[in-house]
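What follows is a single structure, and I will ask about it in a moment.
Here the complex is missing a single protein chain, while all its other protein chains stay put.
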Amino acid sequence: MAPGPTADVWYSLFNLYTTAAVAINILIIIIFIYFLYKYRGYRADSSAGGIDAKKLAIVFVIVSAIIFYSLEFYTLNAMRFVEEVPENPDMVIEVDAFQWAWKFIYPNGTESLGTLKVPRGTLVLFKVTSLDVHHKFGIPALKASIDAVPGRINYLWVRFDEPGTYTVRCYELCGLGHANMMAQIIVT
Amino acid sequence: MDEEVKYTVVWLILVVFTVIEVQLIGISLVYTIIILTILLLAGVKAILVAGFFQHLFYEKKYIGIFYASSVFMIVAIILTWTFGR
Partner (left out) sequence: MDEVSFIKKWLTTTNHKDIGILYTVTALYFLVVGGSLAVLFRIQLFQPLMDFLGPHKFNQAITLHGLIMVLWAVSPLAFGLANYFVPLQIGARDLAFPRLNAMSYWLYLFSGLLLVSSVFLPGGGPDVGWTYYAPLSTSKFSPQPGVTVAGLAIVMLAASVTLGTINFIVTIAKMRAPGMTWMRLPMFTWGILFTVALMLFAFPPLAAAVLLLAADRVFGAPFFSSPYGGAILWGHMFWFFGHPEVYVVLSPAYLLMMDIVATFSGRELVGKKYIIYSIFAAVVLSFVVYIHHMFTTGINPLVREVYSVTTETISIPFGVATLSVIATLYKGRIRLTTPMLFAVGSVFLFLIGGSTGVYLSSVALDHWFRGTYWVVGHFHYQLVGAGLMALFAGLYYYYPKMTGRMYNEKWGKIHFIISFISFNLLYFPMFLLYDMPRRIYTYQPETGWAPLNMVASIGGWIFAFSFLIMVVNFYRSLRIGAPAGENPWEADSLEWTIPSPPPEHDFDTIPTMSSVSADGGVETVEHVHFHSLMPFLISLSIFIAFVGLATSIVLTFIGLLVLFLTIANWYRTDILERFSTKEIEYEAYPFEGVVKEKLGVWVLVASETLLFASIIGAYLFLRVRTPGWPLSYTIHDLRIGLINTIILLTSSLTIALALAYVKHGEMGKFKASLFATFILGGLFIVIKGFEWSELASEGFIIGENLVASTYYIATGLHAAHVLAGLLGILYLIFKAYRGKFNSQKYVGVESIGIYWHFVDIVWLFLFPLFYLI
């Protein structure tokens, strides 16, 4: 079972892209290797090969446009789902990123450095900002992430469906402590 | 000489437009209209300088296209940067 809806959406989109990429690449690579093998030192027809390049190009453009734009359609759906800021979140948490730690501020004003406790199944809205340089707030298990930009508040919603301890990491180079800029989210 | 007359006329238009730009400041109109008018006048002046002084009107067509492509880039840059919040 996936730990939350954001991860569900992300992985199903990822699998869709991977299916398309693997299928197309295998097809092309098989043709490629077959040609390389078959026509190695081949001496028959060295001029034209009888390929109508124009037709080939047109067919390819149409086929690939259909593939790419249908992938894009699913992308835009997923994007709207994960980016839609919920109107009535169960909990609004302010996240202040700074060199090199995360500060969480609960709705009642309590501050916590590096640890956040949330009950399982709550819809949490993070209001993410940075106090100094550009950071990126990311929760790997939920595939949920947003930039922490100085002077700007970005919104990110998540729901933890599974209890456990989740790691938060910084995903934008922010100086010497970048590698160790982590926090824990404890879901009970 | 023809050019003397032509260039001097263009120069006069440029100067008059510049004076108009300055005079527009401080009159009572919606400020957006003033800004747009001033920028429009500046654009016309730029076209006059490029067209007559830089001879762009008399050059090979492709030099104009080349130049226009960089102007297109500018519009792209300024619009995306200014309004891509």
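So that you can tell them apart, the chains are marked A and B in the order they are listed, and the count of residues begins at 1 in each.
In the analysis below, contacts are C-beta pairs under 8 Å (C-beta built on N, C-alpha and C of every residue); 3 or more make two chains touch, one makes a residue touch a chain.
Quick caveat, the model's predicted, so the values are computed rather than measured.
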Subunit B residues that touch the omitted chain in the full complex: 1, 3-4, 7-8, 10-11, 14-15, 18-19, 21-22, 24-26, 34-35, 38-39, 41-42, 45-46, 49-50, 52-54, 59-63, 66-67, 69-71, 73-74, 76-78, 80-85
Those residues of subunit A which, in the complete complex, touch the missing chain: 9-10, 13-14, 17, 21, 24-25, 28-29, 31-32, 35-36, 39-51, 53-54, 56-57, 60-61, 64-65, 68-69, 71-72, 75-76, 78-79, 82-83, 99, 132-134, 136, 138, 140, 143-147, 149-152, 154-155, 169-180
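What we mean here is this: only the chains that are shown with their structure count from here on.
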Chain centre separation (subunit A, subunit B; CA means) in Å: 45
